[in-house]
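Here is subunit A:
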Amino acid sequence: MSLNNGFKLPRRKLLQGGAALAAAQIASPFVLTARAADTVKFGWDNPLTGVYAEPGKNELIGAQLAIAQINAKGGILGRQAELVVQDSTSGDAGVAVQVARKMIDQDKVNFLIGNVNSALAIGMAQVANEKSVLMMDPGGHSDTITGATCHWNVFRICNTTQTEANAIAPTLIKDYGKKWYYITPDYAFGHALEAGMVKACAALGGTRIGGDLTPLGTSDYSAYLIKAEAAKPDVLIFLTQGTDMINALKQAVQFGLDKKMNLAGAQQELEALEGLPPEARVGNWVMEWYYKQPNVPHVADFNKLVMAKSGKVPTARTWFGYAGIWSCALAANGAKSLDAVKMAKTLQGMHLPPEIALCPDGAFFRAGQNQLIANLYVGKALHTGKDGPDDLFDVTDVVKGTAVAGTLAETGCKMTWPA
Partner candidate 1 sequence: MSQLLLFNVSNGLITGAFYALMALGLSMILNLSGVINFAHGGFLTLGAYFAYVLQQRIGFFGALLIAPMMTAVLGLLVERVLIRPLYGRDPLYSLLLTFGLAFILVDGVRIIWGPGSPPYQVPEWLTSPLSATYFFLTGYRVFMVVLVVTAVAALFYVLNYTKLGLRIRAGTKDLETLSTLGVNTRILRNLNFGLGIYLAGLAGALAAGFLGLSPALGTSLLMPSFVAIIIGGLGSLLGTLLGGLLIGVAVGLTTVFYPAASEAVIYVMLGLVLVLRPRGLLGEEGRLH
Partner candidate 2 sequence: MSLLQIDHVSRHFGKLIAVKDVSLTVEPGELRAIIGPNGAGKTTFFNMISGFFPPTTGTIRFDGEDITRLTPEQRVARGMARTFQITEIFPELSVAGNLRIAVESAAGFRMKPWLNGVQKKLVAERIDELLTLGNLTASANNEVGALSHGDQRAVEIMMAMALRPKILLLDEPAAGMGDQETYDVSRLIRRVHRDQKLTIMLVEHDMRVVFNLADRIMVLAEGALLAEGTPDEIAQSDVVQQAYLGKEADLGKEAA
(Lines give C-alpha, C1' and ligand atoms only; values in the text may rest on other atoms or scores of the structure.)
Protein backbone atom coordinates (compact mmCIF):
# COMPACT_ATOMS: atom_id res chain seq x y z
CA MET A 1 0.00 0.00 0.00
CA SER A 2 0.99 3.58 -0.18
CA LEU A 3 3.40 5.17 2.19
CA ASN A 4 0.93 7.82 3.12
CA ASN A 5 0.17 6.37 6.49
CA GLY A 6 2.75 7.60 8.89
CA PHE A 7 4.35 9.85 6.36
CA LYS A 8 4.96 12.87 8.42
CA LEU A 9 5.08 16.08 6.55
CA PRO A 10 7.87 18.45 7.31
CA ARG A 11 6.26 21.37 8.98
CA ARG A 12 7.15 24.30 6.87
CA LYS A 13 6.88 27.51 8.76
CA LEU A 14 7.50 29.56 5.74
CA LEU A 15 8.33 32.89 7.23
CA GLN A 16 10.28 31.47 10.06
CA GLY A 17 12.29 29.17 7.81
CA GLY A 18 12.94 32.03 5.49
CA ALA A 19 14.13 34.22 8.29
CA ALA A 20 16.33 31.44 9.52
CA LEU A 21 18.10 31.06 6.20
CA ALA A 22 18.49 34.77 5.65
CA ALA A 23 19.75 35.15 9.18
CA ALA A 24 22.11 32.22 8.89
CA GLN A 25 23.99 34.06 6.23
CA ILE A 26 24.83 36.81 8.63
CA ALA A 27 25.01 34.41 11.59
CA SER A 28 22.46 36.13 13.75
CA PRO A 29 22.00 34.75 17.28
CA PHE A 30 18.25 34.98 16.74
CA VAL A 31 18.38 31.77 14.72
CA LEU A 32 19.98 29.82 17.50
CA THR A 33 17.31 30.72 20.00
CA ALA A 34 14.59 30.10 17.49
CA ARG A 35 16.11 26.72 16.83
CA ALA A 36 16.44 25.71 20.45
CA ALA A 37 12.74 25.99 20.96
CA ASP A 38 12.11 23.78 17.98
CA THR A 39 12.12 20.02 17.56
CA VAL A 40 15.22 17.94 16.91
CA LYS A 41 15.10 17.16 13.23
CA PHE A 42 16.23 14.10 11.33
CA GLY A 43 16.59 14.76 7.61
CA TRP A 44 15.48 11.56 5.88
CA ASP A 45 17.08 11.73 2.43
CA ASN A 46 16.41 8.19 1.22
CA PRO A 47 14.67 6.51 -1.72
CA LEU A 48 10.88 6.34 -1.74
CA THR A 49 10.59 5.67 -5.47
CA GLY A 50 12.53 3.70 -8.05
CA VAL A 51 14.51 0.48 -7.71
CA TYR A 52 15.37 1.01 -4.05
CA ALA A 53 11.90 2.04 -2.98
CA GLU A 54 11.27 -1.25 -1.16
CA PRO A 55 14.36 -1.21 1.11
CA GLY A 56 13.87 2.54 1.50
CA LYS A 57 10.33 1.97 2.67
CA ASN A 58 11.36 -0.64 5.22
CA GLU A 59 14.13 1.57 6.57
CA LEU A 60 11.57 4.34 6.95
CA ILE A 61 9.27 2.06 8.95
CA GLY A 62 12.12 1.31 11.35
CA ALA A 63 12.97 4.98 11.59
CA GLN A 64 9.38 6.00 12.32
CA LEU A 65 9.22 3.37 15.04
CA ALA A 66 12.42 4.71 16.59
CA ILE A 67 11.15 8.30 16.50
CA ALA A 68 7.93 7.27 18.26
CA GLN A 69 9.89 5.44 20.95
CA ILE A 70 12.32 8.31 21.43
CA ASN A 71 9.49 10.78 21.87
CA ALA A 72 7.66 8.44 24.25
CA LYS A 73 10.80 8.27 26.36
CA GLY A 74 11.15 12.02 26.67
CA GLY A 75 12.75 12.96 23.41
CA ILE A 76 16.24 14.25 22.76
CA LEU A 77 17.60 16.70 25.30
CA GLY A 78 14.02 17.26 26.34
CA ARG A 79 12.93 18.17 22.83
CA GLN A 80 10.68 16.17 20.56
CA ALA A 81 12.23 14.33 17.64
CA GLU A 82 10.87 14.90 14.17
CA LEU A 83 11.47 13.15 10.89
CA VAL A 84 11.70 15.40 7.81
CA VAL A 85 11.16 13.09 4.85
CA GLN A 86 11.94 13.72 1.21
CA ASP A 87 12.41 11.31 -1.65
CA SER A 88 16.04 11.14 -2.71
CA THR A 89 15.03 9.00 -5.73
CA SER A 90 16.86 5.75 -6.21
CA GLY A 91 19.59 6.96 -8.46
CA ASP A 92 19.66 10.68 -8.99
CA ALA A 93 22.55 11.93 -6.92
CA GLY A 94 21.77 15.48 -7.98
CA VAL A 95 18.42 15.22 -6.23
CA ALA A 96 19.87 13.54 -3.15
CA VAL A 97 22.59 16.17 -2.83
CA GLN A 98 20.18 19.02 -3.41
CA VAL A 99 17.77 17.61 -0.82
CA ALA A 100 20.62 17.22 1.65
CA ARG A 101 21.67 20.80 1.14
CA LYS A 102 18.13 22.04 1.52
CA MET A 103 17.50 20.00 4.66
CA ILE A 104 20.64 21.39 6.24
CA ASP A 105 20.28 25.00 5.10
CA GLN A 106 16.57 25.49 5.20
CA ASP A 107 15.05 22.85 7.44
CA LYS A 108 18.01 23.08 9.85
CA VAL A 109 18.08 19.35 10.43
CA ASN A 110 20.32 18.11 13.22
CA PHE A 111 20.99 14.79 11.51
CA LEU A 112 21.13 13.76 7.90
CA ILE A 113 20.01 10.19 7.25
CA GLY A 114 20.61 8.11 4.09
CA ASN A 115 21.13 6.48 1.63
CA VAL A 116 20.31 2.99 0.35
CA ASN A 117 22.21 3.81 -2.82
CA SER A 118 25.88 4.09 -1.88
CA ALA A 119 26.64 6.56 -4.65
CA LEU A 120 24.00 8.88 -3.25
CA ALA A 121 25.27 8.29 0.26
CA ILE A 122 28.75 9.33 -0.84
CA GLY A 123 27.40 12.50 -2.43
CA MET A 124 25.40 13.29 0.71
CA ALA A 125 28.42 12.63 2.91
CA GLN A 126 30.33 15.29 1.01
CA VAL A 127 27.59 17.83 1.74
CA ALA A 128 27.24 16.75 5.38
CA ASN A 129 30.97 17.04 5.89
CA GLU A 130 31.13 20.43 4.23
CA LYS A 131 28.39 21.67 6.55
CA SER A 132 29.54 19.71 9.63
CA VAL A 133 26.28 17.89 10.19
CA LEU A 134 26.18 14.41 11.69
CA MET A 135 25.19 11.91 9.03
CA MET A 136 23.92 8.40 9.55
CA ASP A 137 23.97 5.97 6.65
CA PRO A 138 21.62 3.14 7.53
CA GLY A 139 21.91 0.97 4.44
CA GLY A 140 24.45 2.00 1.79
CA HIS A 141 27.14 -0.66 1.68
CA SER A 142 30.06 0.72 -0.33
CA ASP A 143 33.23 0.19 1.67
CA THR A 144 34.60 3.66 1.03
CA ILE A 145 31.90 5.34 3.12
CA THR A 146 33.63 4.13 6.25
CA GLY A 147 36.88 3.48 4.40
CA ALA A 148 38.85 5.52 1.91
CA THR A 149 36.38 8.44 1.85
CA CYS A 150 35.38 8.29 5.52
CA HIS A 151 34.54 11.46 7.41
CA TRP A 152 34.52 12.19 11.11
CA ASN A 153 30.81 12.98 10.98
CA VAL A 154 29.56 10.07 8.85
CA PHE A 155 28.43 6.87 10.59
CA ARG A 156 27.05 3.68 9.15
CA ILE A 157 24.82 0.85 10.40
CA CYS A 158 24.99 -1.77 7.63
CA ASN A 159 28.21 -3.64 6.94
CA THR A 160 30.97 -3.09 4.45
CA THR A 161 30.91 -5.45 1.51
CA GLN A 162 34.26 -6.89 2.59
CA THR A 163 32.75 -7.87 5.91
CA GLU A 164 29.90 -9.67 4.17
CA ALA A 165 32.32 -11.44 1.82
CA ASN A 166 34.51 -12.56 4.71
CA ALA A 167 31.46 -13.92 6.48
CA ILE A 168 30.29 -16.21 3.68
CA ALA A 169 33.50 -17.23 1.87
CA PRO A 170 34.62 -20.04 4.23
CA THR A 171 31.27 -21.86 3.99
CA LEU A 172 31.22 -21.76 0.22
CA ILE A 173 34.79 -22.99 -0.17
CA LYS A 174 34.28 -25.73 2.36
CA ASP A 175 30.94 -27.00 1.08
CA TYR A 176 31.04 -26.37 -2.65
CA GLY A 177 34.48 -25.80 -4.15
CA LYS A 178 37.03 -23.29 -5.23
CA LYS A 179 36.08 -22.21 -8.75
CA TRP A 180 33.76 -19.21 -8.58
CA TYR A 181 32.00 -17.35 -11.36
CA TYR A 182 30.48 -13.91 -10.73
CA ILE A 183 27.35 -12.12 -11.82
CA THR A 184 28.11 -8.65 -10.51
CA PRO A 185 26.01 -5.49 -10.75
CA ASP A 186 27.95 -2.78 -12.51
CA TYR A 187 28.27 -0.08 -9.87
CA ALA A 188 30.44 0.75 -6.89
CA PHE A 189 28.61 -1.60 -4.52
CA GLY A 190 28.93 -4.53 -6.94
CA HIS A 191 32.56 -3.86 -7.74
CA ALA A 192 33.42 -3.59 -4.07
CA LEU A 193 31.50 -6.72 -3.19
CA GLU A 194 33.14 -8.70 -5.95
CA ALA A 195 36.58 -7.45 -4.98
CA GLY A 196 35.80 -8.46 -1.41
CA MET A 197 34.61 -11.90 -2.47
CA VAL A 198 37.61 -12.48 -4.73
CA LYS A 199 39.92 -11.50 -1.90
CA ALA A 200 38.17 -13.62 0.70
CA CYS A 201 38.03 -16.54 -1.72
CA ALA A 202 41.70 -16.26 -2.71
CA ALA A 203 42.70 -16.18 0.95
CA LEU A 204 41.17 -19.64 1.24
CA GLY A 205 42.75 -20.94 -1.97
CA GLY A 206 39.85 -20.33 -4.35
CA THR A 207 39.89 -18.62 -7.75
CA ARG A 208 37.70 -16.42 -9.88
CA ILE A 209 37.26 -18.26 -13.18
CA GLY A 210 35.16 -15.58 -14.82
CA GLY A 211 32.28 -13.22 -14.47
CA ASP A 212 30.26 -10.45 -15.97
CA LEU A 213 29.34 -6.97 -14.91
CA THR A 214 25.62 -6.57 -15.48
CA PRO A 215 24.06 -3.14 -15.71
CA LEU A 216 21.78 -2.04 -12.93
CA GLY A 217 18.19 -2.77 -13.84
CA THR A 218 18.95 -5.63 -16.24
CA SER A 219 15.78 -7.56 -16.87
CA ASP A 220 17.06 -10.39 -19.02
CA TYR A 221 20.04 -12.32 -17.68
CA SER A 222 19.86 -15.18 -20.17
CA ALA A 223 22.95 -14.17 -22.16
CA TYR A 224 25.04 -13.88 -19.00
CA LEU A 225 23.75 -17.17 -17.66
CA ILE A 226 24.66 -18.93 -20.90
CA LYS A 227 28.21 -17.68 -20.48
CA ALA A 228 28.27 -18.72 -16.84
CA GLU A 229 27.08 -22.20 -17.71
CA ALA A 230 29.82 -22.57 -20.30
CA ALA A 231 32.45 -21.74 -17.67
CA LYS A 232 31.35 -24.68 -15.50
CA PRO A 233 32.14 -23.16 -12.09
CA ASP A 234 31.67 -24.83 -8.71
CA VAL A 235 29.81 -21.84 -7.43
CA LEU A 236 27.88 -19.22 -9.36
CA ILE A 237 27.99 -16.08 -7.26
CA PHE A 238 25.13 -13.58 -7.56
CA LEU A 239 26.02 -10.18 -6.22
CA THR A 240 23.01 -8.43 -7.77
CA GLN A 241 20.44 -6.82 -5.48
CA GLY A 242 16.74 -6.11 -5.41
CA THR A 243 14.87 -6.72 -8.65
CA ASP A 244 18.14 -7.63 -10.33
CA MET A 245 18.66 -10.41 -7.81
CA ILE A 246 15.14 -11.65 -8.40
CA ASN A 247 15.49 -11.63 -12.18
CA ALA A 248 18.90 -13.28 -12.18
CA LEU A 249 18.03 -16.03 -9.69
CA LYS A 250 14.64 -16.70 -11.22
CA GLN A 251 16.11 -17.15 -14.67
CA ALA A 252 19.05 -19.23 -13.38
CA VAL A 253 16.66 -21.62 -11.73
CA GLN A 254 14.45 -21.78 -14.82
CA PHE A 255 17.56 -22.74 -16.78
CA GLY A 256 18.19 -25.50 -14.25
CA LEU A 257 21.56 -24.06 -13.24
CA ASP A 258 20.80 -24.82 -9.59
CA LYS A 259 21.07 -28.49 -10.52
CA LYS A 260 24.36 -28.09 -12.39
CA MET A 261 26.28 -25.91 -9.95
CA ASN A 262 25.86 -24.21 -6.63
CA LEU A 263 24.14 -20.86 -6.57
CA ALA A 264 25.22 -18.51 -3.85
CA GLY A 265 26.18 -14.96 -3.11
CA ALA A 266 27.01 -12.59 -0.34
CA GLN A 267 24.36 -10.10 0.64
CA GLN A 268 20.80 -11.36 0.56
CA GLU A 269 17.68 -9.59 1.70
CA LEU A 270 14.33 -10.83 2.85
CA GLU A 271 12.69 -8.36 0.45
CA ALA A 272 14.27 -10.19 -2.49
CA LEU A 273 13.48 -13.69 -1.25
CA GLU A 274 9.84 -12.68 -0.88
CA GLY A 275 9.78 -11.57 -4.52
CA LEU A 276 11.00 -14.92 -5.80
CA PRO A 277 8.74 -17.81 -6.72
CA PRO A 278 9.31 -20.66 -4.22
CA GLU A 279 11.42 -22.82 -6.53
CA ALA A 280 13.87 -19.96 -7.05
CA ARG A 281 14.51 -19.41 -3.35
CA VAL A 282 17.81 -21.24 -3.34
CA GLY A 283 21.44 -20.71 -2.45
CA ASN A 284 23.71 -19.70 0.40
CA TRP A 285 23.83 -16.12 1.55
CA VAL A 286 24.55 -13.62 4.28
CA MET A 287 21.84 -11.65 5.98
CA GLU A 288 22.84 -8.65 8.03
CA TRP A 289 20.00 -9.05 10.42
CA TYR A 290 17.26 -11.63 10.76
CA TYR A 291 14.01 -11.40 12.61
CA LYS A 292 14.06 -14.94 13.97
CA GLN A 293 16.44 -14.83 16.91
CA PRO A 294 14.49 -16.62 19.64
CA ASN A 295 17.31 -16.45 22.18
CA VAL A 296 18.11 -12.78 21.80
CA PRO A 297 16.11 -10.57 24.17
CA HIS A 298 14.04 -7.69 22.79
CA VAL A 299 13.90 -9.06 19.24
CA ALA A 300 10.43 -10.50 19.77
CA ASP A 301 9.20 -7.15 21.08
CA PHE A 302 10.68 -5.35 18.11
CA ASN A 303 9.04 -7.84 15.74
CA LYS A 304 5.70 -7.31 17.39
CA LEU A 305 5.93 -3.53 17.11
CA VAL A 306 6.89 -3.66 13.45
CA MET A 307 4.17 -6.20 12.70
CA ALA A 308 1.64 -3.92 14.36
CA LYS A 309 2.87 -0.95 12.35
CA SER A 310 3.34 -2.45 8.90
CA GLY A 311 1.72 -5.88 8.98
CA LYS A 312 5.01 -7.49 7.98
CA VAL A 313 7.97 -8.91 9.83
CA PRO A 314 10.97 -6.61 10.09
CA THR A 315 13.78 -7.09 7.63
CA ALA A 316 17.40 -6.09 7.99
CA ARG A 317 16.37 -2.77 6.41
CA THR A 318 13.79 -2.11 9.14
CA TRP A 319 16.46 -2.68 11.73
CA PHE A 320 18.96 -0.42 9.87
CA GLY A 321 16.51 2.47 9.99
CA TYR A 322 15.60 1.78 13.58
CA ALA A 323 19.16 1.45 14.84
CA GLY A 324 20.27 4.45 12.77
CA ILE A 325 17.79 6.87 14.32
CA TRP A 326 18.28 5.52 17.82
CA SER A 327 22.06 5.82 17.51
CA CYS A 328 21.69 9.51 16.70
CA ALA A 329 19.41 10.04 19.68
CA LEU A 330 21.80 8.20 21.98
CA ALA A 331 24.66 10.31 20.68
CA ALA A 332 22.84 13.55 21.42
CA ASN A 333 21.67 12.48 24.84
CA GLY A 334 25.10 11.05 25.66
CA ALA A 335 26.90 14.21 24.55
CA LYS A 336 24.24 16.39 26.14
CA SER A 337 24.54 18.51 23.08
CA LEU A 338 23.53 18.74 19.45
CA ASP A 339 26.97 19.86 18.46
CA ALA A 340 28.08 17.52 15.69
CA VAL A 341 31.66 17.17 16.90
CA LYS A 342 30.60 16.35 20.45
CA MET A 343 28.02 13.86 19.24
CA ALA A 344 30.48 12.20 16.87
CA LYS A 345 33.01 11.80 19.67
CA THR A 346 30.30 10.22 21.84
CA LEU A 347 29.20 7.89 19.10
CA GLN A 348 32.69 6.62 18.36
CA GLY A 349 33.18 3.43 20.27
CA MET A 350 29.66 3.51 21.65
CA HIS A 351 27.99 0.16 22.35
CA LEU A 352 24.32 0.09 21.51
CA PRO A 353 22.03 -1.09 24.30
CA PRO A 354 20.62 -4.60 23.68
CA GLU A 355 17.08 -3.37 22.89
CA ILE A 356 18.55 -1.51 19.94
CA ALA A 357 21.46 -3.77 18.97
CA LEU A 358 19.04 -6.73 18.70
CA CYS A 359 21.77 -9.27 18.04
CA PRO A 360 23.44 -11.90 20.20
CA ASP A 361 26.91 -10.39 20.53
CA GLY A 362 25.97 -6.71 20.74
CA ALA A 363 26.86 -3.90 18.39
CA PHE A 364 29.27 -0.98 18.60
CA PHE A 365 30.61 1.81 16.41
CA ARG A 366 34.26 1.15 15.74
CA ALA A 367 36.18 4.33 16.40
CA GLY A 368 38.51 5.53 13.69
CA GLN A 369 36.06 4.28 11.07
CA ASN A 370 32.56 5.05 12.39
CA GLN A 371 31.32 1.65 11.29
CA LEU A 372 28.80 -0.34 13.32
CA ILE A 373 30.09 -3.83 14.01
CA ALA A 374 27.34 -6.35 14.75
CA ASN A 375 26.54 -9.97 13.93
CA LEU A 376 26.08 -11.44 10.48
CA TYR A 377 23.81 -14.35 9.68
CA VAL A 378 25.02 -16.99 7.23
CA GLY A 379 22.56 -19.53 5.92
CA LYS A 380 20.41 -20.90 3.14
CA ALA A 381 17.33 -19.66 1.40
CA LEU A 382 14.22 -21.75 1.95
CA HIS A 383 11.65 -22.61 -0.74
CA THR A 384 8.79 -22.06 1.67
CA GLY A 385 8.57 -20.48 5.08
CA LYS A 386 9.39 -22.76 7.99
CA ASP A 387 7.77 -20.80 10.79
CA GLY A 388 5.33 -18.65 8.94
CA PRO A 389 5.41 -17.40 5.36
CA ASP A 390 8.19 -14.88 5.98
CA ASP A 391 10.68 -17.32 7.44
CA LEU A 392 12.49 -17.85 4.18
CA PHE A 393 16.04 -18.10 5.50
CA ASP A 394 17.67 -20.84 7.50
CA VAL A 395 20.44 -19.35 9.60
CA THR A 396 23.21 -21.93 9.90
CA ASP A 397 25.89 -19.75 11.39
CA VAL A 398 25.84 -16.49 13.30
CA VAL A 399 29.16 -14.79 12.62
CA LYS A 400 30.68 -12.24 14.95
CA GLY A 401 31.29 -8.95 13.21
CA THR A 402 34.59 -8.50 15.00
CA ALA A 403 35.83 -11.70 13.41
CA VAL A 404 35.12 -10.69 9.81
CA ALA A 405 35.29 -6.89 9.75
CA GLY A 406 39.04 -6.85 9.11
CA THR A 407 41.45 -4.50 10.80
CA LEU A 408 41.05 -0.78 10.94
CA ALA A 409 44.18 -0.37 8.83
CA GLU A 410 42.59 -2.49 6.07
CA THR A 411 39.65 -0.14 5.75
CA GLY A 412 41.91 2.67 4.55
CA CYS A 413 40.05 5.25 6.60
CA LYS A 414 42.09 8.30 7.56
CA MET A 415 39.92 10.59 9.60
CA THR A 416 40.60 14.27 10.04
CA TRP A 417 38.67 16.29 12.58
CA PRO A 418 37.72 19.91 12.13
CA ALA A 419 40.17 22.28 13.74
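Here is the rule we use: contacts are C-beta pairs under 8 Å (C-beta built on N, C-alpha and C of every residue); 3 or more make two chains touch, one makes a residue touch a chain; residues count from 1.
With respect to how the candidates were assembled, all candidates are chains of the complex that A comes from, given by their letters.
What you are looking at is a predicted structure, and each value in this text was computed from that prediction instead of being measured.
Note on subunit A: across 1 or 2, the candidate touching it in the complex is 1; the others do not touch it there.
Across the complex, subunit A meets candidate 1 through its residues 1-2, 49-51, 53-54, 56-57, 212-215, 217-220, 222-227, 229-230, 242-243, 246-247, 250-251, 253-257, 260, 271-272, 274-279.
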